[in-house]
Every structure is written in structure tokens, then in C-alpha cells.
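Please see the structure below; I have some questions.
Yeah, one chain of the complex is gone here, protein chain that is, but the others are all in their spots.
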Amino acid sequence: MRTSFGERLLDLAVSGFLWGFRILIVLVVVLGTFLTIRAGKYTGEQWIDFVVFGISQGSIYALIALGYTMVYGILRMINFAHGEIFMSGAFGGYFIATWLTVSGFMDKYPALGFVIAILSGMLVSTLIALLVERIAYRPLRGAPRLVPLISAIGASFFLQYTFRGFFGPGVYAYPSITALDGEWMFFGVGVLKVQIIVAIAAFVMMGILYSIVMFTKIGKAMRAVSEDKDVAALMGIDVNRIIVSTFALGAAMAGAAGVLYALTYRQINFFTGFTPGIKAFTAAVLGGIGNIPGAMVGGLVLGIVESVGPALFLDSLGIPRPYQLKDAIAYIMLVMILLFRPSGILGERVSKKA
Amino acid sequence: MMIKKENLIWTAIRTGLLGGAIAIFLCLIGMVEVFSKRDVIEHVITLGDFILFAAAVSSGVIAARATSDPDQQKQPFKNLIAGALAGITTGILIAAFIELGLKVNLRVVFLSASPSLFNLLTSKGGVWIYPAIGIAAGILGAVLFLLPEKFRQPITRAIFITFLMALFSGLFRVVMINQSGAIANLAKYLFGQTGLTLIGATIFFVAVVAISMFWSARSTNIQAGYSRIPKRGQTTIRIVVFVLLAFVALALPQVSGPFIAQVIVIVSLYALMGLGLNITLGFAGLLDLGFVAFFAVGAYTVGLLTSYGAFGLQHISFWVAMPIAVLVSMMFGAFLGLPVLGVRGDYLAIATLGFGEIVRLLAGSDFLAPFLGGPQGIIGIQKPCLGILGPFLKVDVPRVCNGIEFGGPKEIYYLAVASAIVIAFIALRLQGSRLGRAWMAIREDEDVAEALGINLIQTKLLAYMLGAAFAGLGGAIFTVLVGSIFATSMQLIVSINVVSLIIVGGMGSIPGVIVGAIALIGLPELLREVSEYRFLFYGAALIMMMLSKPEGLWPSQATLRELHHDDADIKPESASPKSLKAKG
Partner (left out) sequence: MTKRLFAILSVLVLASMLIAACGSKAPAAATYTCTDALGCVTIGPSDPVHIAYWGVLSGADSSLGEDSKRGVEIAIDDMGGKFQNHSILLTTEDALCTPEGGATAATKLATDTSIVGLIGSSCSDETVGGIATLTKAGLTTISPSNTRPVLTSPDRGPDYAGYLRTAHSDAFQGKAVAEFAYNYLKVTKAATLHDGSTYAQALQQVFADEFKKLGGTIVAQEAVAKDATDMKPVLTTIAAAGPEFLYYPVFVAVGGFVTAQVRDVAGLENVKLAGSDGIFTADLLKAGGPNTKGMYLSSPDFSAFTGDYAGFIAKHKAKYGGSTLSTFHAHAYDATNILFAALTKVAVVEADGTIYVPRQALRDAIYATKDFKGITGNLTCSQYGDCGAPVIAVYEIMNSDPASWNPSDATNPNPKKIWP
């Protein structure tokens, strides 16, 4: 009798704490927003700017998150090296982009040059991903979950420092592409050209991926394998080939994201992939792991919250230097979502472990 | 079955191409050039030459192995041809690369393909010496493969140990030179400034071969002799060995100097964190990637309580602050564990990662700077004092210690190692306790455990809290080692390192944690000279460990069973290795 009373007390304390936590966060958010709007520090145009920055950043997160989510959906594996795949795409596109700009090709045919740069980034990242899959992941397919995780961590370090060895620790600056400079006006609000183009390119890639997964035969096979590997094998699907294709597709998306990232922020170095990798994984979980539209939604939400959050929530509460805490906002949001909806915004979709 | 001639040639060439690709890779990441500044044997062969040579020899070995049929008798001639072919392919590939590099400016893309690299590569006798050396290396590789086990093992071991001696020669040299005359002279005899002396290398090689062969010839005799001694005698021998080890452990920092003592301190602190995470992840299966947060809490608590700087709150002695830090970390463990009690699996990983980052961001932020020091951190942390501590005078003036002050790594060594031993003991007791079994039940299957009457909330919280407590202790000792604390020390990479080390050491196994800490933290610290490529090796080592020995270096019995290791002692129980789920 006594134990169960103690247990009930503990249960009560825990629920109380959790509810208190949720209420506290909601309170901070609401109060902060209210005070910010009241203080009127930012104009409407600036709020739109914040949102656009967020969408631009978020679409890059979304592209990277797609790779995480697809691999997780099939293999139940966190591909820790995915951030480095993203970085390799950025480097892959760098040399082509520089060469095109220097030779004047980029000025004459900006659209074509842009596409070529992205394709070269995708090529490099896919090759590297396939190499990593062959060496570090395939032999460990049946192993307990943590073993491929450590192998992925090892691959991540290895790739980072290989690139450091190839290209040095300094930063590489993407060339300035004149076609991407400047602004476009939307309803009287100036929006940077490069951000619009990056966002559009990202959406196009996501659309292509979605159509591949939904409407092609190989996409159907991917969905089947992601649903239940053994039954798919029984149906005659070459599971190994599908897994490799999934890796390749995810890597291609990440490579494209790398080039787009580099065109937006201009600086890349061997460590560039680490933080976006973690953020993208957060985005994938946020949207529901294994769920492709979820990854897209998660990425966009993450990008927007990071961009708008500090100004909206924290600034007016008197917190100095709110942008130092922007990652903290993102992570707290993740925990909140996991508390309210444990399988992410759009729900998870992972393979059944037979 | 005869191996077809074409297969032989093709396999050998393919292996040679792989070896050549690896050699070129090593050149392009700059390793060959950097390593050339370091000798394996002074004035004879540099580290850079060594790795290229090793690439060729390895391709010889692999080619020989690939072309030999296990059923048939070894066919030395064929293997030698294969080895030679592989070696020469590697050599040709390297030569081709050098030719290309001399004609085309590869530096535009690859920073390390600099003129100095190619100068270095061609300084040995031109480009075409490489295929020649390649043949020799390949044949050597094949010969190594063909040797009977009796000779091969001692020789490979000798090569390996001599190589290790060369890598650590700087360390040994400095330590031994600080001792008295005879040992210092010995050091100069064996170890040169940048590597082994020729004589030193020969001595090590011969010594290891001799000892290996002696041991393999005599070991059964010795072991039989040992088991013949009466039980009492065996226990006495064990006690003597134990006392000797204890003596070595106690005297080590005085003999080896502060640097090695510091490395051991850092290894012990990581081992402490590993023991903590071993409870959370190893026993209870909760994948916590934000473990560094608890380390940070322990460190900051001690810092705030004992600092004589501007942020010190109470200026109390370390011995009082330490238990408080452990308690505060425990509370934090509960605090951070509560919101994620219901979160499972990989979601837990990212959520805890988030917590780790939140703690780091808050600690270094300007927001909490008035309390925690912000980017400037907390400096002026009082060292522990075994004696009477003088009173706090004023800000930024250290208090005087009337007694033994644990000022540097040599003294903190004792604190750290003692703590590690005590905590290992506690962890061992926990493992066998009812709580420990409850944790393992949760790890295997949460729902079943709950159905069996285990209170999930309580058990999980205790796992977080105890793990956090151990990590907090580690943080407390770290703070007094460095004497200051900055939020930049609390990076995500520390959490990742702790996870890696317990899995490489053997998850759920307490000796495994210690071994993992030595391997993943101690070795890179000792090899600081090649620090640029430290993480490259670290990553490669992680991958290779998982490919070859996923159960870890010193696995627990449970893990061995689950990964159905092909060991005669372990009875393979079930065919499907699925149970080692680390769920939330």
C-alpha cells in the first residue's frame, strides 16, 4: 500500500512538473510576443524580412533533413555523416562554380551555370555517400542499433578531416554571381534575389524527390522497403539496391543543399557540415522521422523559428543578446513538440522491425 | 581448384590499384609531407616513407591472401607473383601520380599537392624508383603472408611494437632524460631526437621477436606450472601482483612527470563520465547525447563555490564543494530527465543533445553572464588543499594552503584515479543490484518491464540521476585541474566522445569503459605530435572497430552473447542478434 502511494505521489509530481514546464514555455512565448508587438521595435517589412530569412535557411535544412529521414525510414539508422555529405557537395560545386565564373560562362548563361554547379555538387556528394555506405554501413546492416551509429560518427570525423587535409583549414569563398545579386520587389517589400532563388530551387528539388518516391516504380519499391523490409524482399524487390538508391537520393539532395547554402552564405570550410547536420536531424525529428513531407515541414519550421524567435520572444523580455540563444529556442521547441506530439508534427513513419 | 591465370593477374592488379589509391590519398591529405618531418628510424626512414611503404606491403599481403586457395596447399610461387604484381601496380600508380603532379598544377584543387610534396617524393631517386620499391614491398608482403604462423606472429608483433616505440619516442625520451644519469644515457642510446636510433629499433625488434617466441614456446608450461601451485600460493601471487600494480600506480606521476600524469587525469575523468553514461545508456538503454551538460553543471558548481575571483559565491573548500556539486548534478539529472521520460529511442537522442546544447549556450551567454561569467568564464578557482585553508582575503587573491596543495596534475592524479576506482566499484555494485537488473529490464523491453512491476519513472529517473552524479564528479575535478572554466569546454563533441568510448570499450561493461577511455582519449593525447590527423585516425579507428569487433574491446558477457561471437566458450543462444536495443 505504501509503495503505491509513493508511486502515485511521484507520478503526480512528474505530471505537475511537466505541465509546469509546458505552461512556463507557453507563457514566455506569449508574453514575449505580446511585449514585442507592443514595443513596435520592428516594422512590418522587417518582420517579413525575418520570415523570408527563415524560409531561405529552412529550405536548406529541409533538403538536408530529407536525406536523414529517408535513411532512417528504411534502416532505422541515424546517418551521422550526412552533414559531411552536405559539405562535400558544397566543395564539389565550389570548383565548378569558380571556374564557370572566372571564365565568364556564369555571366553569359547564369541559369545554366547555376544548374551545372548544383549538379556537380550533387555528383560529388552522391559518390562520397555511396563510398561511405559501402565501407562503413553495409557490413553492419544487421547489427544492433548503436553499432552503425558509432561507425557513422567515425565516418563523419574521417570525412571532415579528409577534407581538411585536401583543402586546408581555411575558408573557401564562393564566387559572387552577379545574376544572384540584388533584390526583387514583392508587394512593395524588397526580398533578396538569392534567397528567393534558393528557396525555389529547394522546393523544386523536394518536389522532384516527392514525385520520385510517390510516382515511380523505384519510389514504390522504396516505400515498400521502408514499410517492411522482409516482406518487400519476398515480393521480389532487390532490397540492397533500394537501400543504395535511397542513400544516393538523400545524398543528392544534401549535395544540392550544399551548393545552395554556399551560394547564400558564400563561405565554406571543412567544418561547415557539422552544425547544419545536427540542425537538419532536429528538423527531421520535428517533422516526424521517416516522413518525407515531415522533413520538409520540419526544416521550414526550424528555419523560421530560429530566425524569428529571438526577436519575437526574447528581445522584449529584456534578455540581452538574444541571438546567442537562437539554437536554444530551436531545441526547446523540439522538446515541446515531443511532449505534445511524441512522434513529430506529421507523425513518424519507420520500418517495422520484425 | 586451380586459380585461373587471368584471375590471379586481375586480382593482384586490383589490389595494387587499391594500395596505390590509398597511397595517393595519403599524399593528397598532406599526411606524407607532415609525417616526413618525423622519423621512424633516425636518418634511415621517415614516417612519411613508412606509410607509403606500408601501403605497398599491405597490398602485397592482401593480394597474396586473395590469390591463395584455402583448401589447397599454399603455392608460394603464385603468391609471390601476386604480391610482386600488386606491389608494382601500387608503385606505378604512385609514379604516375608524381608525373601528373609535376606536369599539372594540382594545387588549384588539392592544397597539399604542393611543389614541396613533389620535391620530397622525387628526392629519393626519381620517379621510377617507386615501382622498384613497390615490387620489393609486394614481395615482402607476400613473404609475410607465406610465413608459418610460428614466425609470422612474432615478426608482425615486433614491427608493430617497434613502430609504436618510434611514435612515442619523444615521450619516452623526455621522461627518461629527466631521471638520473644511467637512464638518461639509455634514453639517448635508444631514442633519437625525432625517432628511434637504428640501434634502438634493432634492439626493440629483436627483443619482441625473442620474447614472443619464448612465450609461445613456454607459455603452456608456465600456465600449467601456475595451476599446479596450491590455492593459497595462487592467492599470494595475485596479492603480490596487485600490490606491485598499486605501487606502480602510486609512484607513476612522480617518475613520469606532469604531462603523463595529466593525460591519466583526463583519461580518468572521461572514464568517470563513461561510467555515468554506462548506467544511463549501458544498463538502462537511454541514448543520452547531451551528457556533457551534467559535466558542465558539476564543473560550474565547484567553480562558483570555490572561486576566489569575482564570481565566487561562497569561497568554501573543495572537499565541501565536491559533494555539493555531485548533488546538484544529480538534481539536474532528474530535471533534464523528466521532460523526456516518455520519449523513445532516437528521439531521445536528439532531445538530450538539445539539452546539452542549451546548457552550453546558457552558460556562455551574456544573458546569464552576471551569474556564470559569460564568455569570460570563471577564473581563479582554488585548488584543493589537504590541510588548513587560509581565509578568503579579497577578490582575485588565492587563499594560502597550509598543507599539501593539489596544485598540478601530479597531485590531482591521485584524486582523479581514486575517484575513478571508487565510482567503478559503486557502478559494479549497482550492476548486480536489484536496481541494476531493473535497468537492464527496461533496456530490453520497456513495456514488458512495466508489466513486471518495475516503476518506469522511478527507474529511469534514477538512471539519469546516477549517471549525472558521476559526470558531475568528473566536472568538479576537471575544474580544479584547469583552474578556470569556460563554456567552450562543454561542446557536443565531448558527449559524442563519451558515447563512442563506452561502445568501443564494450557497452554495459565496466572494465570496457576504462579500456575505451584509454584507447580513445589516452592514445590521442599521447600522440599530440600527429595531432593534425588525430581525428582522421579516430574516425577510421571507430569504423574499423565496429567492423571487426562491434561488441567492444572488453565486452560484457551479455553483449558477447547477443552478437553471437564465434567463441567456443560462449554458447550461441539465439540466431537473431536483435536484442541489444537501446531504447528510450
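First chain written, first letter: the chains are A and B, and each begins at residue 1.
FYI, a residue touches a chain if its C-beta (ideal position, glycine included) is under 8 Å from a C-beta of that chain, and two chains touch if they have at least 3 such contacts.
In this text the structure is predicted, and so the values were computed from the model without any measurement.
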Hidden-chain contact residue, picked from the options B:199, B:244 or B:404: B:199
Full-complex contact with the absent chain, from B:99, B:445 or B:532: B:532
Option from B:21, B:45, B:102 or B:174 whose C-beta touches the chain left out: B:174
Chain not shown: contacting residue from B:20, B:87, B:274 or B:409: B:409
Residue among B:101, B:345, B:377 or B:550 that touches the chain left out of view: B:377
Positions on chain A where the hidden chain makes contact: 41-43, 45-46, 49-50, 53-54, 57, 169-173, 176, 190, 192, 265-267, 269, 271, 274-275, 306-308, 310-311, 315, 320-324, 326-327
On chain B, residues whose C-beta touches the chain left out of the figure: 174-175, 177-178, 181-183, 185-186, 188-190, 199, 203, 206-207, 210, 213-214, 257-259, 262, 361, 364, 366, 374-377, 379-380, 396-398, 407-409, 481-484, 486, 488-489, 525, 528, 531-532
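By our rule, only the chains that are shown with their structure count from here on.
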Mean-CA-position distance for chain B and chain A (Å): 31
Of chain A, residues touching chain B in the complex: 7, 10-11, 14, 17-18, 21, 72, 76, 78, 95, 135-136, 139-140, 142-148, 150-151, 153-162, 164-168, 278, 281-282, 285, 289, 319-322, 324-325, 327-328, 330-332, 334-335, 338-339, 342, 353
Chain A-facing residues of chain B, complex: 25, 28-31, 108-112, 287, 338-344, 346-347, 349-351, 353-355, 357-358, 361-362, 364-367, 455, 457-458, 492, 496, 499-500, 503-504, 507, 533, 535-536, 538-543, 545-547, 550, 562-563, 577-582
